[in-house]
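As you look at this complex, bear in mind that one protein chain is not there, while each of the others sits in place.
What follows is chain A.
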Amino acid sequence: MLDALLEPWREPILRDALLEVVFVGLACGALGVWVVLLGRSYSAESLAHGMFPGLVVAALLGVPLVLGGAVGLIVAALAIAAGARLRSLGSNTAVAVVITSLLGIGTVFALSADSPPGLQNLLFGDVLATSPSDLALAAALAAAALIGSWLAYPYLLTYAFDPSAARSLGARPRVAEAAFALLLTAAVLVGVQALGNLLVVAALIGPAVAARTFTRRVPPLIAAASALGVACGVGGLYLSYYADVAAGAAIAGLLVTTAAIAALAKARLPTSDI
């Protein structure tokens, strides 16, 4: 049994992948809690999709993905702001139109026959193709997301609980929103390498939704979501190794399954038991 547990980690590729999923689990698990508490699941998904063309262009030009993601987000934000000003669209429809268009444009680039190999990994991820520089970047971004979350904690806690009173309490809504967007961007960039642009939302939402069912305070919720994120990442790698399935899909599958089981368990238990 112990041998079976240790066997995958004898491969250097899987050891790197293990580190990568730990970074993803910690960063996305912690930030996912704020995504759920602020009710921003759709925004988080839009953010991930909106930065996609920027990521593709960055990969094509050989510049850091962070830079591409940031530029992609600025372009998406400007396009959404412009679309929202059109009376025939409105803000919600503008988000949907702009994000879908950007995802489509990015996909055309990524899946083009002339594109260098590996670009499609930005869509579905390839945690087994993690390079040392990818790992270093993921570690730095995860550290930034976690330290930033710790610093922003009282402000996000106050803003998410009582947006109307936040300003008078010293948690300026615009600053809280900007901090949340920055931290979420860092977490998404960590997750894109492992799970890709389409599956990264599972790492954000799944652990937080599952942990929400058995925790009653935010600090344990963050700890539990991060732990579940890491556990599903490690479990996904085992699944991939022994069942010979794609690692990203296995991790995403475990994440959503965990969330679904937790939600079902909560629905079946009396409220006082949770």
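In this section, contacts are C-beta pairs under 8 Å (C-beta built on N, C-alpha and C of every residue); 3 or more make two chains touch, one makes a residue touch a chain; residues count from 1.
Following the convention adopted for this analysis, contacts and distances are computed from a predicted model.
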UniProt name of the unshown chain, from "Metal ABC transporter ATP-binding protein", "YdbS-like PH domain-containing protein", "NADH-quinone oxidoreductase subunit F" or "Thioredoxin 1"?
-> "Metal ABC transporter ATP-binding protein"
Touching the left-out chain: which of A:61, A:136, A:169 or A:245?
-> A:169
Only one of A:138, A:160 or A:239 touches the unshown chain, namely A:160
Omitted-chain contact residue, chosen from A:115, A:215 or A:257 = A:215
Residues in chain A touching the chain absent from view = 37, 151, 153-155, 157-158, 160-162, 164-165, 167-171, 212, 215-218, 221
